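Missing here is one protein chain; the remaining ones are kept as they sit in the complex.
== chain A ==
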C-alpha cells in the first residue's frame, strides 16, 4: 500500500499550514505558504488529479507568491502586533465541536475510488467513454473543460478578466 507515503505528506501539509500562520516574519510566512502549495500539488497528483496538481503548483507556488511579495513590499514586512491575542472562548469550544460534526458527516461519504458513488455513475462515465471519439483529445479533463462545459469556462475566463480590471481600477493611480 501507499500508506507510508500519504501520512507524512498530510502531516507536512498541516505543519506548513500552521507554520505559515504562526511565523512572525511575513516574508518567511509567504514562502512557507509556497511550500504548502507544493505539498498540496503532491497530494493532488497522488489522488490522480494531475491537471489540478499542475495548476496548484504553477498558481499557488508561482504566481500567488509573487503577488503576495509585491503586496508586502507596499506594506510592512513585519507582523508588528505586540502579542498574539488569545482566541475567544466561543472559538475554543465551538471549533472542536464543528470539527467533530464534520468528521461525523465525513463517515457518510462514499469510499475513495468507489465506482458506485454518485459522481462516478452520473455523466462522467459518458465523458470517459465518448470524449476521444467526439473531440479527439485523449485528456478527458481538457475535453470536459473546453468542450462539454465550455460555457462554464467562458464565464470563468470573464471572471478572471473582471478581476484584472478591478485590480487596475482600485490599485493603479494616475502617474501625474
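Heads up, the rule we're going with is that contacts are C-beta pairs under 8 Å (C-beta built on N, C-alpha and C of every residue); 3 or more make two chains touch, one makes a residue touch a chain; residues count from 1.
Rule of thumb we're sticking to: contacts and distances are computed from a predicted model.
Peer 1: Match the chain absent from this complex view to the correct UniProt protein name in "ABC transporter substrate-binding protein", "Na(+)/H(+) antiporter subunit B", "Protein arginine kinase" or "Hydrogenase maturation factor HypA".
Peer 2: "Na(+)/H(+) antiporter subunit B"
Peer 1: With the missing chain put back, which residues of chain A would touch it? List them for me.
Peer 2: The missing chain touches chain A at positions 50-51, 53-55, 58-59, 62-63, 66-67, 70-71, 73-74, 133-139, 141-143, 145-147, 150-151, 153-154, 157-158, 160-161, 163-165, 167-168, 170-173, 175.
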